[in-house]
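Of the protein chains in this complex, all but one are displayed in their positions.
Per-chain numbering from 1; labels A, B and C assigned in written order.
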Amino acid sequence: MSEVTAIERPEEKRDEVESAVVRFAGDSGDGMQLTGTQFTLTAALAGNDLATFPDFPAEIRAPAGTTFGVSAFQINFGARRIMTSGDDLDVLVVMNPAALITNLSDVKPGGIVIADTGSFTDRNLAKAGYDGNPLDDDSLDKYRVVKIDMSRLTVEAVKDYGLSNKDALRSKNMWALGLVYWMYGRRRKASTDWLNAKFEKRPEIAGANIAALNAGHAFGETAEMPAEIGGYNIPAAEIAPGLYRTVTGTDAIALGLLAGTRLANLGLTFCSYPITPASALLHQLAAMKEFGVVTFQAEDEIAAVGAAIGASYAGSLGVTSSSGPGIALKMEAIGLAIATELPLIIVNSQRAGPSTGMPTKTEQSDLYQAVFGRNADAPLPVISVSSSTDGFEVAIEAVRLATKFMTPVMLLTDGYLANASEPWLIPDMADYAPFEVKFRTDPKDFQPFTRDDDTLARPWVKPGTPQLAHRIGGIERADGSGHISYDADNHQKMTDLRAAKINGIADDIPEQEIDQGEAGASLVVVGWGSTYGPISRAVNNMRNEGFNVAHIHLRYIWPLPRNLGDLLKGFGQVLVPEMNKGQLVTLLRAQYLVAAEGFNKVNGKPFLINELETAIRGRLEN
Amino acid sequence: MSEVTAIERPEEKRDEVESAVVRFAGDSGDGMQLTGTQFTLTAALAGNDLATFPDFPAEIRAPAGTTFGVSAFQINFGARRIMTSGDDLDVLVVMNPAALITNLSDVKPGGIVIADTGSFTDRNLAKAGYDGNPLDDDSLDKYRVVKIDMSRLTVEAVKDYGLSNKDALRSKNMWALGLVYWMYGRRRKASTDWLNAKFEKRPEIAGANIAALNAGHAFGETAEMPAEIGGYNIPAAEIAPGLYRTVTGTDAIALGLLAGTRLANLGLTFCSYPITPASALLHQLAAMKEFGVVTFQAEDEIAAVGAAIGASYAGSLGVTSSSGPGIALKMEAIGLAIATELPLIIVNSQRAGPSTGMPTKTEQSDLYQAVFGRNADAPLPVISVSSSTDGFEVAIEAVRLATKFMTPVMLLTDGYLANASEPWLIPDMADYAPFEVKFRTDPKDFQPFTRDDDTLARPWVKPGTPQLAHRIGGIERADGSGHISYDADNHQKMTDLRAAKINGIADDIPEQEIDQGEAGASLVVVGWGSTYGPISRAVNNMRNEGFNVAHIHLRYIWPLPRNLGDLLKGFGQVLVPEMNKGQLVTLLRAQYLVAAEGFNKVNGKPFLINELETAIRGRLEN
Amino acid sequence: MNVQTAPEKLTAKDYATDQEVRWCPGCGDYAILKSVQRTLADLQADPEQTVFVSGIGCAARFPYYMETYGFHTIHGRSPAIATGVKLANPELDVWVVGGDGDMLSIGGNHTMHVLRRNVDLQILLFNNEIYGLTKGQYSPTSHIGTRSPSTPFGSVDRPVSAAQFAIGAGGRFVARSVDILQKHLPVVLKRAYENKGASFVEIFQNCLVYNDAVFSHFTEKSVQADMQIHVEHGEPLIFGTESNKGLRMKNDVLELEIVTIGEDGVTEGDILLHDETNRPLAMLLASMQPPAFPVALGVLYCDPAPTYDGAVHDQVNAIKDEKGEGDFDKLLRQGHTWEV
Partner (left out) sequence: MNVQTAPEKLTAKDYATDQEVRWCPGCGDYAILKSVQRTLADLQADPEQTVFVSGIGCAARFPYYMETYGFHTIHGRSPAIATGVKLANPELDVWVVGGDGDMLSIGGNHTMHVLRRNVDLQILLFNNEIYGLTKGQYSPTSHIGTRSPSTPFGSVDRPVSAAQFAIGAGGRFVARSVDILQKHLPVVLKRAYENKGASFVEIFQNCLVYNDAVFSHFTEKSVQADMQIHVEHGEPLIFGTESNKGLRMKNDVLELEIVTIGEDGVTEGDILLHDETNRPLAMLLASMQPPAFPVALGVLYCDPAPTYDGAVHDQVNAIKDEKGEGDFDKLLRQGHTWEV
C-alpha cells in the first residue's frame, strides 16, 4: 500500500490514456451526485465522450455512515466513443468506510482508491461493518490507496469563511473534486462559475466550496500525491461537431414527447402517479408549463391512464408513465384504449421485480408485460429506448405511431437510462418532418369506425366538432358505425382488423439494420434497450480481436421489423442478452423458429462488457 | 314447407337415431333456460350422454320480442359419447319471430323448425326485422317447419286454472317441452315432480304448467304432427355405471375448490367481485356456508385478490375469481403473492375482449395474460379446464399445487364452460388421497425463506403461532431470512429460485398423454381448455375416416409437461386450434421450436366439429 | 360550463339517439333519461359541446341514448376519464353517469378525488342499491340483510351513504332526487349544471328486476309527502301531507327533531331554514332516514369553490404570461452546453 508522500512533480509529466472510469462514493449527505455532475460537465467541456451512472440509496435519508446510505456517481469518459458507464473502476473516491466496503469490489486490480481518512473513525468503521481499519491493514494491497484526511484539509481550507465545523465539512466533496480535476488536468472554471451562480445569495458558501475545490486541486499540484500516481491526460474524443449538452434518459424522453406533440401539432396531457424510477419524467414535464404542457398527478395509476385516455378522447395527446407495478395496474384501461382505438403513450421505466422488488435497481423484465400483458387479444406497438439520448427519437416515434395508427404505444425504458446521462448533440427541429394530426371535421359519411385504407386507423374526432357527435365504448363495436355489437362475425372481423392494424406497422417502420458486423456472421448478438452500450462495446472489442460477430439492436419490439426473421436466420448463432430471465428471446423463437439463446442477468445492474465478451468467446471458441 | 296435419300415428313407429341436437329459443321471458334444463335432466335420466349450451342475452331484460332479447338453450344428447353441445340443429323450437331470425342459420338443412304461430304477430315480426311472415312464404323451404299456435293451445289447456291470459301464456314453454318430450319418447315424470315441488305453494301454477306439458305431449301423441316428422328413439348411451348428476363448469369448480381445501385440511376464503361470466362461482360458494366457506364480495377486483392474499397469509386458502378485465386488475397483487410465495388460486372465466368486449360470449384469449401478464420475471403455474366436469379435478389440482409449492396458481376456464353442463359420475371422495398442509410450528432454525429441498417451497406459518413471529413483504427478500435486501447477488439468486420452483412443477405433474391416435401421427391437434369436446369429436371422426391424426389436450399450460417437446417433435404437423388469435401456439413454438400452426377463431362461439374436420382434412389431403 | 345556444331551438327529442334503449321495460333509468333530455332542452345545451362519460353497468349505458358526444368506458373509472377530458378541453360540458357499484364500489376512490379536486362536471349516480347489469348482487349501498345471489343469507356489511360520503370527501355540491320525480329531478339537474365544480347528484332509481320497490317506503305516491322533504335554500324545512311538519335543531345536541306546526306552541318561525351553504346541516339532512325522518331531497349542499380544471389552466396561463410562450429551441439548449 502506498502512503501519501510529498514529491514535487511538474504538471507536464502526465500519462495519456484513452479513457477512464471514476466513481465518487460517500454518504447520502456528502453530495456525491453533485460532485459527479460537475465532473461530467467538465469532462464534456474538455471534449471527452462520456457516460454516467448515478446510484442512489433506496432509503430517503439513511442514517449517516450506514452502508445502505451510500450514494455513488460513476463516470466513464474518454478520447474514444464511450458506450457504457464502465465495467470496473480506475479511480474510486470514498468519503467514508461504508462507501469503501460497498464499492471496493468494482475497482480494477491496481486501481486507485482515494479515501478520506478523517471519516474512518471507529464509529463509522463499526457502522460499515469493519472490525478494524482497512486503511491500516493489508486488505487493500491490490490497489493503490491514497489516504488523505480530506475532512481536516477541507476545514482548514475554508476556515476564513466563518462556517461551523459541520458546515465547513459540507465542502469536502469539492475538495475531492478538485483533487480529481488535478489528476485529469481539468479546468475548474465551469465548476466555480456554477458554485457562484448556485450560491449567489450566500457568497460565504460559494467561497468556501471554491476554496475547497482549489485546495484539493492544489494538493495534487503541489505535490503531495504518491509517486506512482501521476496526472493523466485524456484528449478530446472525435465527436461530431455541434452544440452539446448532457441528458439523462428522462430528459430526452421529456423533450421527445414535447417535440413529438409539437410535430403533431397537439396538446400534451401527461397523467401519472409517482413511482421510482418513473417519477422523474413527471417532474420534468411539470416544469414545462410555458409550453402548455398539462401535467396531472392522479390518485393512482389507474386514474392516471384513465385521465390520459380521456385527454386523448378530447383531442389532446394523453401520455401516462409508470414503472412495472404501476403499469400492471393500467392494463385494463389500456385495453379500453385498444378497443376504442385512441392514441395513448405509456412510458414504462422498468425496475427490478416482481412486486415492489428493488425500486432503485434496473431490469428489463417488463417486455412480456408490454407485449402480452393484457386480457384478450389486445395487441399494441412496443418500442424501446437503447441509450439516454435515444429517448428523444423514440419518444417522437411513439407520438407518430400513436397518432398515425390511432393506438396506444408502449415505450420501454429502464431505471438505468432514467438516471444515466450522456452528451447529446442538440438536434435542430427543422430537420424533423412534421406529422400534423388531421382531426376529422367533415360530417360527410362520417362513421367513427370507418378506417383509413392504408393504416386501418379510424378517424380522430374532437368532441365539440359540429355534426360529428357520436358514441364509443369498450363493448365490441360494429365495424363502421361503432354501435354496440354482439354479432359473431363482427367480432371476428374487428379482432382481425385490430391485429392487422398493429401488424401493418411493420410496413411503416424501417427495416432492421445491423449495428456492427456482417449479415451471416458466425454469431449475432441481439439486444434491446439499455444493453446497447455494453453489447456495442463488447462486440466491437471482439471484432477487434478478430471474431466474426455482429450486433443487432432492436428499437421495435412489436411488431418486429419485417426483415428481422430472414436476417436472423442467416447467422450461425443468435445470442440474446437481457436483464431478465429471457423475454425477447421467447418472442424471437416463437416468431421465427430460430434457435436463439438467452444470456440473462438479473442482479439489478447493467451488463459488464467483460461478461458479454466471455459469453461471446465461449460460444465461438468451441 | 310442411303443414301441421292430423294423421294418427302409433307410438312404436319411432326411428332410432344415435344422437340429436335440440335448441329451445324464445324471448328472455319465455323460460327457455328452465325448459332446457328440464329436457337435460330427462335426457340424463333416460341414460343418454349429453352436453348443453345455454345462451343468454347480453341485456338483463330486453324489451319483449327484440332480437337482442332472445334466450336459447341447446342440448346435444345421444346414445354415444357426446363431446360438444352440437354443431347444427336437428330441432329448433322458436317461441317468436326474433328467435327464428337469430337462430335459423344453425339448423341443418332438412332440420325441424317448430314455431309458435300465435307469436308471429305483425308487431313481433316487425320487432324481429321481418318484412313479411316467414312462415307464410317460401323462405323456410329447406327446413321441415311445424307451425303450431302454441299460445292458443296453451291458453286452452290451462283454462281450468283461472289464470289471466298473461299468466296462462307463461306455461307455453312447458307445452313446447311436452311436444319435444313426445318426439323423443321421453317420460314426463321428472318434470311434473319438479313443477309440483317448485310451485308447492301455488298449486294452480303447478297445475297449469303440468297441464300445458301434458297438452304438448298429447298433441304429438294424438297425431297432429306432420307426416314426415316421426317420433325418435335415442337409446341409452354406454356410460360407466354409477350415480350421476349434471354439472356446469362452475358447479364443478366450486365443488372442486371445496374438495381440494378439504383434502388439504384448510379453510376456504373466497374473495371476488361480480363480473360475467365469473360471478356464478361466487354465487355457488356463497351458498355453501355450512361447510365453513367464507365468501367476500369485495369493493373491486384488487381488494378481492388482496383479501385472498391476506387470507392465505393468515393460514386459510385464499381464492379469487374474475374474468379478463378483472384479472388484469389483479396482476400487481398477484406479483405480491409470487414475491412473498403465498398460496393463492385465481380462477379466470375467460370471455371475449379486449376491454369489456362481449361479456356473455366465450373466448380463450387470456392465456398470454395468464402466463406472461405481470411486471418483471413473475412465473406462476397455469392450468386449464377442458370440460364442465373436468373443473372438479382441475380445481383440486390447483389447491394441491398452490399449497405444495407455495405459489399462486392461475386456473383458466371460460364463459362456455361456466354455463355448459354435462352428466357427471359423482366421485367418491375416498378415492382421493389427502394432501394435508403442514403449517410450520417448529421454531428451531426457522427462517421464513428457507426452502424445502424438493419443492423449493418456503414454509407456511400461521400468524398466531408461538415463537415464529416474522415479517414478509414485496421488496426483494434475502434468501433465508426474508429481510429486505437490495443485494445484487441475492436478487439473482432469488429470481433463479422462483423460476426453478415453478419449473420444478413439471416434475410433479403427469407426463403429457395422447388423448387419441398414435405418437408420430401425420398430424397432431393440440388443444387446451373448452375446445376439448369439438377437437375430440373431430379427431375421432377423421380417424374413423382413416386419417392418421392424433389429439393432445393440455391441462398444464405452465410449466408444460416435461415430455411435451419430444412428443410434439415426433408428429408430422402440429395444429393448434384456439378461440383466440394464437396464444398457446406462441408458447409451443418458443419452447420447442416446433413449427406449430395456429387455427384460430374468435367469434364468441365454440368451434364447430365441422370447421375442425375441414382444417385437418385440408392439411392432410394436400 | 358553457351554455352555448344552438342555432335552432332544440327539444328533448333532439337529445335522443336513434339507438334502441335497452334497459328492462319499467326500469327507473328511462325516467332519468327523459329528465336529462328535458333538462338539456330547457337549457338549450349545445349537444356538440356536451360529453357523457360513463363506466359500466345498466346506468352506464346512458351515453348511447344521448345525441351528444359519449364515451362508455370501463367499470369504475369514469370520474378519472372525465377528469382527463376536462384537462384537455375545459370548455366541454361533461356529465358523468354511473351506478352505485360503478361509482361507490370499484370507483369510489375516483369519485372521492374528483369531488375533492372539484373538477367542473356533473356526476349522476343512479343508486338502485344493487348491481343490475351483473344480475343482482348486493352493492355497497344495499341495506344490511339484502338477499342477493352473492349474499343468499343476507348481506352483513354496513352500507355507505352516497351523499354523506360525497360531503365527507369534500364535495361542494351534493343533491338528491328520485327517478320518478319528473318535476323535481330536472330542477336538481339544472342546479347541478349551473354549479361550476363537481356537482354530485344521487338519484334513487328503481331496479325492478333485482331490487324492486327498495325505495318504495319513501317514493310511493301515498307516502311521498310524509317521507320526503324537498329542501330549498332559504326556505323552512317543512314537509308532510298537510305541510305542517318541520325540522328543528334539538337544543345543543346537534340533532334534528321533527315538530308539528300548531302543536306544543310550535310556529312556522321555529322551523329551521335550509342553508345550502352549511355543511354540517347538509350532513344532518343527508343522514335522515325513514321511518323516523323523511328523506331529504333537493340541493342539500352547495358552496362553490374554484375548480381544478380551471386552476390547472390558470396556472399554465400565468406561467406563460410570466415566462412568455415557451421557446422549444431554447429548452433544447438549456443547462450547460458546449460546442465541439
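The rule is simple: a contact is a pair of C-beta atoms (placed from the backbone, for glycine too) under 8 Å apart; a residue touches a chain by one contact, two chains touch by 3 or more.
This structure is a prediction, so every number in the text was calculated from the model and none was measured.
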item	value
Visible contact partners (per top-of-document touch definition) of the missing chain	A, B, C
Options B:98, B:208, B:288 or B:437, residue touching the unrepresented chain	B:288
Selected residue (touches chain absent from view) among B:253, B:336, B:437 or B:609	B:336
Option from B:106, B:300 or B:515 whose C-beta touches the chain left out	B:300
Absent-chain contact - pick from B:110, B:129, B:230 or B:463	B:463
Of B:25, B:44 or B:402, the residue in touch with the unshown chain	B:44
Which residue of C:60, C:272, C:296 or C:332 touches the chain not shown here	C:272
Contacts of chain B with the absent chain, listed as residue ranges	41, 44-45, 47, 190, 194, 236, 239-246, 255, 258-259, 262, 267, 269, 271, 288-294, 296, 298-300, 302-304, 306-316, 318, 332-333, 335-336, 340, 425-427, 429, 462-475, 483-484
On chain C, residues whose C-beta touches the chain left out of the figure	105-109, 112-113, 116-118, 140, 153-154, 156-161, 164-170, 249, 252-255, 272, 275, 278-281, 283-284, 287, 305, 308, 311-312, 314-315, 319
Residues from chain A at the interface with the omitted partner, ascending	59-64, 66, 68, 273-276, 279, 282-283, 286-287, 289, 295, 297, 299-301, 325, 355-356
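Criterion: only the chains that are shown with their structure count from here on.
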item	value
Inter-centroid spacing, chain C versus chain A (mean Cα positions, whole Å)	45
Distance from chain C to chain B - Cα centre to Cα centre, in angstrom	40
Centroid distance [mean C-alpha coordinates] between chain B and chain A, Å	47
Residues within chain B bordering two or more other chains	68, 325, 355-356
Set of chain C residues in contact with two or more other chains	56, 74
